[in-house]
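Only one structure is covered here, and it is reproduced in the block below.
Excluded from the complex is one protein chain; the other protein chains are retained at their positions.
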């Protein structure tokens, strides 16, 4: 047992830090650190900076443009990005559709899509959930009927993250409704500019436009856009599920947010003393910091054990990761007290330079707390994760 | 809405207090307040003192020896007993078998048993649970076969509280195994001195002898000891379930224990200051005190609304009551710190005048904490209570 | 001992509920929230017409002399209906006027619905400590001059007059030296910056720049306002507790309805035991909260220590319940729970902001432990 980074890992970390210091635009960093809303351009800009360095898809095989890093190095990269406050590299292309294309796509699909994903030439979104199928994903109803060299897609997807910016969507669609529900599903790539697609915003409880409904009304999709075999889509979708959950753990970002929490707790006073020195409040922060320390160690245990996709332990990481993220936002709101009430969307969207109350640090935090209730719901709700633990690990 | 006691209630409370001041033996009071173990004689002695006053079964109809008190007066009586630190009047006779005898027994049974229960001439215990039937009570297996003017009882009961002291046991027994499990159960009264009965102690995790297994090996029970009709016992048993759960709430005792907790927290120091003045610890006590305040108010809402057996709300009272009792003991142990480790059964059983460490107040508390884990298990586990709330109140 | 509401109280509740159902629907409310003013004159007039503004005002000033229990009934309904009008602020302000005893005319206007009030008590640094006041009240001829800035003044931008706490003596967190004033919002030097709050209400930053007020504006004894401030704050707590219980009840019912109808894996999600027990826990929290809202309303007439003790206890227990019910209701609603589209999220937001108003759980736990009786153990 040796819980220290090797000299090579430390050198790698220095390289990463130097890259971030030199290449992360300070306006982006400021937005991220201050919890402001990011534009399409913000995401694309950062993705392409990283792509130029060749680091936009570290987990990919080197042949497709991956970095060849060890799991520990990938962890260090994510840690350092989070520590600096980079915009996220969105997972829909790099981590979700790309692995499926690599594993099950044909050569033409690989040659066309993968480089475009690496460089964020296409903005991808995910067409899985439907209004009637949340946790029970396989019950989806959107249909794709074969008509010559096209599929005709009809139906509705929902909770489609940032679909308003998307060029492409990868969809699970029903191509056979006569068989067991898992066996009639196919995996289709669809150009968002195809006639018949309508995107309707779903506004979140913090009034952010983050997710959407996507409607398909006789949308013609070329058969070349089918991944793998017809009716095998459920297999491909399941292949992905582990990938999604580890990212949600977000230990690196939580470490940055913990520092932010401490910062505001040292600037807000109770009876004339900083909250950081209040015995009751500082004990809460300490308990959360310790939770995060335990989670980080657990993540390292999992990633250093396996070089492939993590197993059902990913469910544990997702549960703890989401709870810690939520508790951080909860304590931020607690720090602010009445100062959490003011709500200023102009400032959050960058239309005003400063918040209406003058407290820029405070302005996004109540919204952040409310918005982050999603983390225990999305990516497989925490209840679903506990079902997975129950079945796959405990054998109940 | 008027949340104050009437002048009549206050006068009643004064009467009760005067009675307790004059009649509660100080040696019993000391044992109760100091969490020492009570002997059979301790229980009987107090029961008979109360019986002489005519108050040993306040909830009974006046014709059988009840007091005619209002629900509020009964609540005041229980509160004052708890506040003073009386031994409990055990529920097995007064609150459990007696209502069944009144409702379903014949005149001879009423005439024989009720006065004896009132005066604690018989010590009763409850023969419901069996090794294979805990929460699923109706699956019980102990059989009673009719043979002339007797039943022959065979089988085993378990978790039989204080059966080692008992004169009588009331049992649910299976008299018909060919029908639905609820429909073949009968309600029998059995003399514990009948040949074929064996009582085996189950030692609790604090090494107290509180519960037992009771074995029946061809035990002959006269048919006159059958309550009501054969195979209707499940109906009679269900009639009782509400009675059991309200007693478990124990608001009065918890109020006394809260004061005890505050007392030891003011006598134990952390960094030279009493724990009662420690911001973190005092906040825990405050939160618990407030929980108890909310529960007490809820109990009053329930009892002033209905004059009969409480409905499914009793499940809520049981859950909160047991949790609060457990948290009180948990905080007591926390107050003691390392001082909770010493374990001295001689002192707990009255064989030694003082605890081995010299700290008599501390000696019983770790055992009390461990023992009280039972409160969320017995009387229908808290999980079962939540099932009841789910079904009976929420309609899920 | 009696926990039932009387007939009049029931009638107030019914009338309010009918009005909310008919004229203050979720969509109507949304339009009001997103309108420039953020409140509705129509709704306000209706509240006045229903007698709500008159209810807390003494009969001598044209009101109904409603007590805290009467207000409990009303606030529960407003919480249920997510009403964003400046009713709480006005009723709370009226409590100060009533305690002052010299504001009969203003109370008459409140009763008629013609005077809206807001309480300008908090400052940037003060958190929940009502004595942590930097705003200064100096002698100014026969009257006073107020200087300072009050923050997060709930419905300050909608008010006709403000209740203002200011320091006329003593150092920053002294309970001695505090004075209370009523200041019309059109007084020169009063600068109000109105904004939305995240729960759909309004609040304001209010600057007092050399604001001159007459002697008659003083509500308390000069420098002796602390007791009045605490008593009125506890009254405000009792109102908020009642509103929270109404909101929790609505949220709980909506969640119960949702888990009964929402299907996953071919079954209503309410048939899964883990969710059932969560609902049972929410129910238990709701009932404990309801008990405390009743208790605090009933105890508003007690001596000051008992009033403080129960007010803090209620705010603690209701805050704990609101967090649990709010977070779990959103969780059980799944994705729908985190959208702006269902009332559930709005009840959750309102409940969270109530927690941050007039003291959160930790503040009131600390205040509870500071009462003399807390240390007693015999």
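Going by the order they are written in, the chains are A, B and C; count residues from 1 in each one.
We adopt the following convention: contacts are C-beta pairs under 8 Å (C-beta built on N, C-alpha and C of every residue); 3 or more make two chains touch, one makes a residue touch a chain.
Keep in mind that this is a model prediction, so the values were computed, not measured.
Student: So there's a chain missing from this view; which of the remaining chains does it actually touch?
Tutor: Within the full complex, the chain not displayed touches A, B, C.
Student: Which one touches the absent chain: A:61, A:279 or A:358?
Tutor: The one listed residue touching the chain not shown is A:279.
Student: Which one, B:148, B:195 or B:338, makes contact with the chain that was left out?
Tutor: B:338
Student: Which residue among A:151, A:236 or A:260 touches the omitted chain?
Tutor: Only one of A:151, A:236 or A:260 touches the chain omitted from view, namely A:260.
Student: At which residues does subunit B meet the chain that is not included here?
Tutor: 129, 132-136, 139, 158-159, 202-207, 211, 268-272, 280-281, 333-334, 336-344, 356-357, 366-367, 369-371, 373-374, 376-378, 381-383, 386
Student: Could you list which residues of subunit A touch the chain missing from the display?
Tutor: On the side of subunit A, residues 1-6, 9, 72, 259-260, 262-263, 266, 276, 279, 282-283, 285-287, 289-291, 293-295, 297-298, 300-301, 304-305, 313, 316, 319-320, 383, 385-387, 389-390, 393-396 touch the unshown chain.
Student: Even though one chain is hidden, which residues of subunit C still touch it in the full complex?
Tutor: So the residues of subunit C touching the missing chain come out as 272-274, 276-277.
Note that in this section only the chains that are shown with their structure count from here on.
Student: Please compute the C-alpha centroid of subunit B, do the same for subunit C, then give the distance between them in whole Å.
Tutor: That gives a centre separation of 42 Å.
Student: Would you kindly tell me how far, in whole Å, the mean C-alpha position of subunit B lies from that of subunit A?
Tutor: Each chain reduced to its C-alpha mean, subunit A and subunit B end up 53 Å apart.
Student: Would you mind listing the residues of subunit B that make contact with two or more other chains?
Tutor: In subunit B, 279, 283 touch at least two other chains.
Student: Would you give the residues of subunit C that are in contact with at least 2 other chains, written as numbers and ranges?
Tutor: Residues 362, 365-366 of subunit C each touch two or more of the other chains.
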